[in-house]
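Every protein chain except one is present and positioned as in the full complex.
Let's look at subunit A:
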Amino acid sequence: MAEVAYVNASRVFPGTPPVRAVDNLELSVADGEFLVLVGPSGSGKSTALRMLAGLEDVDEGAITIGGKDVTNTPPKGRDIAMVFQSYALYPHMTVAENMGFALKLRGVPKAEIREKVAEAARMLDLTRYLDRKPKALSGGQRQRVAMGRAIVREPSVFLMDEPLSNLDAKLRVETRANIAALQQRLGTTTIYVTHDQVEAMTMGHRVAVLKDGILQQCASPRELYDRPANAFVASFIGSPAMNLKTVPLTPEGARLDGLVVPLSRSALDGAAAEGLSEVTFGIRPESLRLAAADEAGMTMTVELVEELGADAYVYGSVRIGEQSERFIVRVDGRTPPALGQQVEVTVRDADEVHLFHPGTGLRLTA
(Lines give C-alpha, C1' and ligand atoms only; values in the text may rest on other atoms or scores of the structure.)
Protein backbone atom coordinates (compact mmCIF):
# COMPACT_ATOMS: atom_id res chain seq x y z
CA MET A 1 0.00 0.00 0.00
CA ALA A 2 1.33 3.36 -0.91
CA GLU A 3 0.51 6.85 -2.04
CA VAL A 4 1.32 7.83 -5.60
CA ALA A 5 2.35 11.23 -6.90
CA TYR A 6 2.96 12.72 -10.31
CA VAL A 7 5.28 15.70 -9.87
CA ASN A 8 4.99 17.89 -12.96
CA ALA A 9 5.36 14.74 -15.03
CA SER A 10 5.33 15.06 -18.82
CA ARG A 11 5.57 12.63 -21.68
CA VAL A 12 6.65 14.20 -24.95
CA PHE A 13 6.51 12.09 -28.11
CA PRO A 14 9.05 13.18 -30.68
CA GLY A 15 7.66 14.64 -33.89
CA THR A 16 7.24 17.94 -35.62
CA PRO A 17 5.95 19.55 -33.56
CA PRO A 18 6.53 17.26 -30.56
CA VAL A 19 3.33 15.91 -29.01
CA ARG A 20 2.92 16.53 -25.31
CA ALA A 21 0.79 13.48 -24.58
CA VAL A 22 0.87 14.20 -20.87
CA ASP A 23 1.67 17.77 -19.99
CA ASN A 24 2.93 18.83 -16.56
CA LEU A 25 0.72 16.43 -14.65
CA GLU A 26 0.57 17.32 -10.97
CA LEU A 27 -1.52 14.80 -9.11
CA SER A 28 -1.26 12.92 -5.86
CA VAL A 29 -3.22 9.86 -4.88
CA ALA A 30 -3.66 8.98 -1.22
CA ASP A 31 -2.95 5.56 0.24
CA GLY A 32 -5.89 3.25 -0.41
CA GLU A 33 -7.62 5.69 -2.69
CA PHE A 34 -9.47 4.71 -5.87
CA LEU A 35 -8.62 7.37 -8.42
CA VAL A 36 -10.16 7.35 -11.88
CA LEU A 37 -8.45 9.00 -14.83
CA VAL A 38 -11.07 9.92 -17.38
CA GLY A 39 -11.05 11.77 -20.66
CA PRO A 40 -11.85 11.42 -24.34
CA SER A 41 -9.56 9.35 -26.53
CA GLY A 42 -6.21 11.01 -27.05
CA SER A 43 -6.43 12.83 -23.74
CA GLY A 44 -3.30 11.15 -22.38
CA LYS A 45 -5.00 9.15 -19.65
CA SER A 46 -3.56 5.80 -20.73
CA THR A 47 -0.15 7.37 -21.26
CA ALA A 48 -0.27 8.77 -17.73
CA LEU A 49 -1.03 5.28 -16.40
CA ARG A 50 1.71 3.69 -18.46
CA MET A 51 4.17 6.26 -17.15
CA LEU A 52 3.30 5.14 -13.66
CA ALA A 53 3.74 1.50 -14.71
CA GLY A 54 7.15 2.23 -16.17
CA LEU A 55 6.06 1.24 -19.67
CA GLU A 56 6.41 4.80 -20.90
CA ASP A 57 9.30 7.18 -20.23
CA VAL A 58 8.87 10.25 -18.07
CA ASP A 59 10.46 13.04 -20.09
CA GLU A 60 10.04 15.80 -17.52
CA GLY A 61 9.21 15.81 -13.85
CA ALA A 62 9.03 12.77 -11.62
CA ILE A 63 6.77 10.03 -10.31
CA THR A 64 6.86 8.69 -6.78
CA ILE A 65 5.27 5.59 -5.28
CA GLY A 66 5.21 5.37 -1.50
CA GLY A 67 7.46 8.42 -1.30
CA LYS A 68 10.15 6.70 -3.38
CA ASP A 69 11.17 8.28 -6.67
CA VAL A 70 10.55 5.61 -9.33
CA THR A 71 10.98 7.84 -12.39
CA ASN A 72 13.80 5.71 -13.75
CA THR A 73 12.90 2.39 -12.12
CA PRO A 74 11.96 -0.44 -14.53
CA PRO A 75 8.42 -1.82 -14.17
CA LYS A 76 9.50 -4.84 -12.17
CA GLY A 77 11.00 -2.66 -9.46
CA ARG A 78 7.86 -0.61 -8.85
CA ASP A 79 5.71 -3.12 -6.97
CA ILE A 80 2.68 -2.51 -9.15
CA ALA A 81 0.21 -4.79 -10.90
CA MET A 82 -1.60 -3.86 -14.06
CA VAL A 83 -4.81 -5.02 -15.67
CA PHE A 84 -4.74 -4.43 -19.41
CA GLN A 85 -7.64 -3.51 -21.63
CA SER A 86 -6.88 -6.59 -23.73
CA TYR A 87 -6.18 -8.60 -20.53
CA ALA A 88 -2.82 -9.73 -22.01
CA LEU A 89 -3.05 -13.22 -20.51
CA TYR A 90 -0.22 -15.61 -21.33
CA PRO A 91 -1.89 -17.98 -23.78
CA HIS A 92 0.56 -20.84 -23.25
CA MET A 93 -0.09 -21.00 -19.52
CA THR A 94 -3.10 -22.23 -17.58
CA VAL A 95 -5.18 -19.86 -15.49
CA ALA A 96 -3.32 -20.92 -12.35
CA GLU A 97 0.07 -20.42 -14.02
CA ASN A 98 -1.03 -17.04 -15.32
CA MET A 99 -2.03 -15.92 -11.86
CA GLY A 100 1.03 -17.31 -10.13
CA PHE A 101 3.61 -16.22 -12.72
CA ALA A 102 4.74 -13.05 -10.95
CA LEU A 103 5.16 -14.92 -7.67
CA LYS A 104 7.10 -17.67 -9.43
CA LEU A 105 9.48 -15.07 -10.85
CA ARG A 106 9.99 -13.70 -7.37
CA GLY A 107 10.98 -17.15 -6.14
CA VAL A 108 8.03 -17.66 -3.82
CA PRO A 109 7.75 -21.33 -2.72
CA LYS A 110 5.37 -23.41 -4.81
CA ALA A 111 3.04 -24.32 -1.96
CA GLU A 112 2.59 -20.66 -1.08
CA ILE A 113 1.88 -19.74 -4.70
CA ARG A 114 -0.74 -22.48 -4.93
CA GLU A 115 -2.39 -21.23 -1.76
CA LYS A 116 -2.51 -17.61 -2.89
CA VAL A 117 -3.77 -18.51 -6.34
CA ALA A 118 -6.49 -20.67 -4.81
CA GLU A 119 -7.54 -17.85 -2.52
CA ALA A 120 -7.73 -15.32 -5.34
CA ALA A 121 -9.59 -17.83 -7.47
CA ARG A 122 -12.17 -18.28 -4.72
CA MET A 123 -12.58 -14.52 -4.48
CA LEU A 124 -13.15 -14.24 -8.23
CA ASP A 125 -15.13 -17.45 -8.67
CA LEU A 126 -12.46 -19.00 -10.90
CA THR A 127 -11.69 -22.17 -8.93
CA ARG A 128 -13.24 -24.42 -11.56
CA TYR A 129 -11.16 -22.94 -14.36
CA LEU A 130 -7.67 -23.01 -12.84
CA ASP A 131 -6.46 -25.75 -15.19
CA ARG A 132 -7.82 -24.21 -18.35
CA LYS A 133 -5.93 -22.19 -20.90
CA PRO A 134 -7.20 -18.63 -21.57
CA LYS A 135 -8.39 -19.76 -25.00
CA ALA A 136 -11.09 -21.86 -23.33
CA LEU A 137 -12.54 -19.00 -21.28
CA SER A 138 -15.28 -16.49 -21.98
CA GLY A 139 -14.57 -12.76 -22.09
CA GLY A 140 -15.82 -12.20 -18.56
CA GLN A 141 -13.75 -15.09 -17.21
CA ARG A 142 -10.63 -13.80 -18.93
CA GLN A 143 -11.24 -10.41 -17.40
CA ARG A 144 -11.44 -12.03 -13.96
CA VAL A 145 -8.20 -13.94 -14.58
CA ALA A 146 -6.53 -10.63 -15.44
CA MET A 147 -7.85 -9.23 -12.15
CA GLY A 148 -6.68 -12.35 -10.33
CA ARG A 149 -3.21 -12.04 -11.74
CA ALA A 150 -3.03 -8.55 -10.25
CA ILE A 151 -4.53 -9.49 -6.87
CA VAL A 152 -2.29 -12.51 -6.26
CA ARG A 153 0.78 -10.33 -6.23
CA GLU A 154 -0.49 -8.12 -3.41
CA PRO A 155 1.13 -5.05 -4.99
CA SER A 156 1.21 -1.60 -3.45
CA VAL A 157 -0.66 -0.11 -6.40
CA PHE A 158 -3.20 -1.51 -8.88
CA LEU A 159 -3.22 0.00 -12.35
CA MET A 160 -6.23 -0.68 -14.53
CA ASP A 161 -6.37 0.38 -18.16
CA GLU A 162 -10.00 0.28 -19.31
CA PRO A 163 -10.46 -3.25 -17.95
CA LEU A 164 -14.18 -3.32 -18.71
CA SER A 165 -14.32 -1.99 -22.23
CA ASN A 166 -14.33 -5.45 -23.83
CA LEU A 167 -17.30 -6.73 -21.82
CA ASP A 168 -20.93 -6.51 -22.81
CA ALA A 169 -23.06 -3.84 -21.19
CA LYS A 170 -24.68 -6.02 -18.53
CA LEU A 171 -21.47 -7.74 -17.46
CA ARG A 172 -19.75 -4.38 -17.39
CA VAL A 173 -22.16 -2.97 -14.82
CA GLU A 174 -21.83 -6.13 -12.73
CA THR A 175 -18.03 -6.22 -12.89
CA ARG A 176 -17.89 -2.50 -12.18
CA ALA A 177 -19.52 -3.07 -8.82
CA ASN A 178 -17.32 -6.11 -8.14
CA ILE A 179 -14.11 -4.23 -8.80
CA ALA A 180 -15.17 -1.34 -6.58
CA ALA A 181 -16.09 -3.77 -3.80
CA LEU A 182 -12.85 -5.69 -4.19
CA GLN A 183 -10.81 -2.51 -4.00
CA GLN A 184 -12.70 -1.50 -0.86
CA ARG A 185 -11.91 -4.86 0.69
CA LEU A 186 -8.23 -4.98 -0.25
CA GLY A 187 -7.67 -1.29 0.46
CA THR A 188 -5.01 -1.09 -2.25
CA THR A 189 -4.30 2.23 -3.95
CA THR A 190 -5.85 1.98 -7.40
CA ILE A 191 -5.51 4.08 -10.51
CA TYR A 192 -8.21 3.29 -13.03
CA VAL A 193 -8.35 4.59 -16.58
CA THR A 194 -11.60 4.83 -18.49
CA HIS A 195 -13.22 6.89 -21.20
CA ASP A 196 -16.64 6.15 -19.75
CA GLN A 197 -17.76 8.94 -17.45
CA VAL A 198 -20.40 6.70 -15.85
CA GLU A 199 -17.67 4.29 -14.76
CA ALA A 200 -15.65 7.23 -13.50
CA MET A 201 -18.52 8.67 -11.48
CA THR A 202 -19.63 5.36 -9.97
CA MET A 203 -16.26 3.84 -9.09
CA GLY A 204 -13.84 6.54 -8.11
CA HIS A 205 -13.29 8.18 -4.75
CA ARG A 206 -11.88 10.98 -6.83
CA VAL A 207 -11.94 11.52 -10.57
CA ALA A 208 -9.25 13.28 -12.59
CA VAL A 209 -10.43 14.65 -15.92
CA LEU A 210 -7.80 14.97 -18.64
CA LYS A 211 -7.93 16.64 -22.01
CA ASP A 212 -5.08 16.99 -24.49
CA GLY A 213 -2.64 15.80 -21.86
CA ILE A 214 -3.62 18.51 -19.39
CA LEU A 215 -5.35 17.86 -16.09
CA GLN A 216 -8.63 19.77 -16.13
CA GLN A 217 -9.94 19.01 -12.67
CA CYS A 218 -9.49 16.40 -9.98
CA ALA A 219 -12.28 16.14 -7.45
CA SER A 220 -14.90 13.87 -5.97
CA PRO A 221 -17.62 12.79 -8.39
CA ARG A 222 -20.18 15.02 -6.67
CA GLU A 223 -17.93 18.06 -6.77
CA LEU A 224 -17.13 17.39 -10.41
CA TYR A 225 -20.81 17.24 -11.25
CA ASP A 226 -21.92 20.21 -9.20
CA ARG A 227 -18.99 22.52 -9.68
CA PRO A 228 -17.10 21.73 -12.92
CA ALA A 229 -13.97 23.84 -13.14
CA ASN A 230 -14.41 24.61 -16.82
CA ALA A 231 -16.72 24.17 -19.76
CA PHE A 232 -14.95 20.99 -20.91
CA VAL A 233 -15.47 19.19 -17.60
CA ALA A 234 -19.04 20.43 -17.54
CA SER A 235 -19.74 18.96 -20.96
CA PHE A 236 -17.81 15.72 -20.37
CA ILE A 237 -19.28 14.73 -17.05
CA GLY A 238 -22.98 13.90 -17.01
CA SER A 239 -25.18 12.00 -19.42
CA PRO A 240 -26.84 13.37 -21.44
CA ALA A 241 -24.37 16.23 -21.57
CA MET A 242 -24.97 19.61 -20.02
CA ASN A 243 -26.52 22.25 -22.29
CA LEU A 244 -23.72 24.74 -22.95
CA LYS A 245 -24.61 27.82 -24.98
CA THR A 246 -23.11 31.22 -25.51
CA VAL A 247 -25.77 33.72 -24.53
CA PRO A 248 -25.88 37.53 -24.20
CA LEU A 249 -25.86 39.13 -20.77
CA THR A 250 -28.41 41.74 -19.66
CA PRO A 251 -28.32 43.76 -16.43
CA GLU A 252 -30.75 41.22 -14.90
CA GLY A 253 -29.13 38.02 -16.04
CA ALA A 254 -28.65 35.83 -19.06
CA ARG A 255 -31.11 36.06 -21.90
CA LEU A 256 -32.33 32.86 -23.54
CA ASP A 257 -35.06 33.57 -26.08
CA GLY A 258 -38.01 34.90 -24.04
CA LEU A 259 -36.49 33.82 -20.77
CA VAL A 260 -34.14 35.89 -18.66
CA VAL A 261 -32.39 33.72 -16.11
CA PRO A 262 -31.52 35.82 -13.09
CA LEU A 263 -27.88 35.63 -12.12
CA SER A 264 -26.32 36.41 -8.79
CA ARG A 265 -24.81 39.85 -8.26
CA SER A 266 -21.33 38.37 -7.85
CA ALA A 267 -21.60 36.48 -11.12
CA LEU A 268 -22.71 39.56 -13.00
CA ASP A 269 -19.98 41.66 -11.39
CA GLY A 270 -17.43 39.04 -12.24
CA ALA A 271 -18.53 39.02 -15.86
CA ALA A 272 -18.53 42.82 -15.97
CA ALA A 273 -15.01 42.94 -14.51
CA GLU A 274 -13.85 40.73 -17.37
CA GLY A 275 -15.64 43.04 -19.78
CA LEU A 276 -17.90 40.28 -21.09
CA SER A 277 -21.12 40.94 -22.95
CA GLU A 278 -21.68 37.22 -23.45
CA VAL A 279 -21.09 34.16 -21.28
CA THR A 280 -21.08 30.43 -21.80
CA PHE A 281 -24.23 29.39 -20.05
CA GLY A 282 -24.46 25.82 -18.79
CA ILE A 283 -27.45 24.00 -17.44
CA ARG A 284 -27.99 20.28 -16.96
CA PRO A 285 -31.02 18.63 -18.60
CA GLU A 286 -32.54 17.87 -15.19
CA SER A 287 -32.28 21.54 -14.19
CA LEU A 288 -34.64 22.50 -17.00
CA ARG A 289 -38.36 21.85 -16.85
CA LEU A 290 -41.47 22.54 -18.87
CA ALA A 291 -42.97 25.90 -17.89
CA ALA A 292 -46.47 26.23 -16.48
CA ALA A 293 -49.03 28.06 -18.63
CA ASP A 294 -48.53 31.48 -17.01
CA GLU A 295 -44.72 31.29 -16.72
CA ALA A 296 -42.15 32.92 -18.95
CA GLY A 297 -40.02 30.44 -20.86
CA MET A 298 -37.99 29.84 -23.96
CA THR A 299 -39.86 28.35 -26.84
CA MET A 300 -38.48 24.98 -27.90
CA THR A 301 -39.49 22.92 -30.93
CA VAL A 302 -39.37 19.24 -30.00
CA GLU A 303 -37.19 17.21 -32.41
CA LEU A 304 -36.59 13.97 -30.57
CA VAL A 305 -37.92 12.30 -27.46
CA GLU A 306 -35.90 9.58 -25.72
CA GLU A 307 -38.10 7.67 -23.36
CA LEU A 308 -36.20 5.81 -20.68
CA GLY A 309 -39.19 4.70 -18.60
CA ALA A 310 -38.94 6.81 -15.47
CA ASP A 311 -37.71 9.85 -17.37
CA ALA A 312 -37.74 11.12 -20.89
CA TYR A 313 -35.14 13.35 -22.52
CA VAL A 314 -36.55 15.89 -24.94
CA TYR A 315 -34.21 17.22 -27.62
CA GLY A 316 -35.33 20.40 -29.29
CA SER A 317 -34.17 23.66 -30.83
CA VAL A 318 -34.44 27.11 -29.35
CA ARG A 319 -33.66 30.37 -31.15
CA ILE A 320 -30.95 32.32 -29.39
CA GLY A 321 -30.12 35.52 -31.20
CA GLU A 322 -29.73 34.62 -34.86
CA GLN A 323 -28.99 30.96 -34.31
CA SER A 324 -31.00 27.91 -33.51
CA GLU A 325 -29.49 26.04 -30.55
CA ARG A 326 -30.21 22.50 -29.46
CA PHE A 327 -31.28 21.91 -25.87
CA ILE A 328 -31.89 18.73 -23.90
CA VAL A 329 -34.55 18.78 -21.22
CA ARG A 330 -35.42 16.01 -18.77
CA VAL A 331 -39.16 15.61 -18.32
CA ASP A 332 -41.47 13.17 -16.56
CA GLY A 333 -41.47 9.89 -18.45
CA ARG A 334 -45.26 9.53 -18.34
CA THR A 335 -46.20 12.74 -20.11
CA PRO A 336 -43.55 13.56 -22.68
CA PRO A 337 -44.35 16.19 -25.32
CA ALA A 338 -44.98 15.04 -28.88
CA LEU A 339 -42.58 15.46 -31.79
CA GLY A 340 -42.88 18.83 -33.52
CA GLN A 341 -44.76 20.30 -30.60
CA GLN A 342 -43.73 23.73 -29.30
CA VAL A 343 -43.10 23.77 -25.57
CA GLU A 344 -42.09 26.47 -23.12
CA VAL A 345 -39.02 25.56 -21.09
CA THR A 346 -37.79 27.25 -17.95
CA VAL A 347 -35.04 26.82 -15.37
CA ARG A 348 -35.80 24.76 -12.26
CA ASP A 349 -33.55 26.79 -9.99
CA ALA A 350 -31.29 29.70 -10.93
CA ASP A 351 -28.62 28.33 -8.54
CA GLU A 352 -28.15 25.34 -10.81
CA VAL A 353 -26.78 27.48 -13.59
CA HIS A 354 -23.08 27.20 -14.45
CA LEU A 355 -21.36 30.16 -16.06
CA PHE A 356 -18.09 29.92 -17.96
CA HIS A 357 -15.83 32.40 -19.69
CA PRO A 358 -16.64 32.17 -23.42
CA GLY A 359 -12.97 32.56 -24.33
CA THR A 360 -11.04 30.53 -21.76
CA GLY A 361 -13.89 28.23 -20.72
CA LEU A 362 -13.06 28.77 -17.03
CA ARG A 363 -15.81 28.81 -14.43
CA LEU A 364 -17.13 32.27 -13.59
CA THR A 365 -19.54 31.71 -10.76
CA ALA A 366 -18.12 31.45 -7.29
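Following the convention adopted for this analysis, a contact is a pair of C-beta atoms (placed from the backbone, for glycine too) under 8 Å apart; a residue touches a chain by one contact, two chains touch by 3 or more; residues count from 1.
Simple rule for what comes next: contacts and distances are computed from a predicted model.
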Options "GerA spore germination protein", "Acetolactate synthase small subunit", "Carbohydrate ABC transporter membrane protein 2, CUT1 family" or "Response regulator": UniProt name of the undisplayed chain:
"Carbohydrate ABC transporter membrane protein 2, CUT1 family"
Check the options A:137, A:208 or A:231 and report the residue that touches the missing chain.
A:137
Full-complex contact with the absent chain, from A:91, A:309 or A:340:
A:91
Give the residue, chosen from A:65, A:80, A:298 or A:312, that touches the chain omitted from the document.
A:80
Residue of A:6, A:34, A:101 or A:281 touching the missing chain in the full complex:
A:101
Go through subunit A and note every residue touching the omitted chain.
53-55, 74-76, 80-82, 84, 86-92, 101-102, 105-106, 133-137, 139, 142, 149, 153, 166
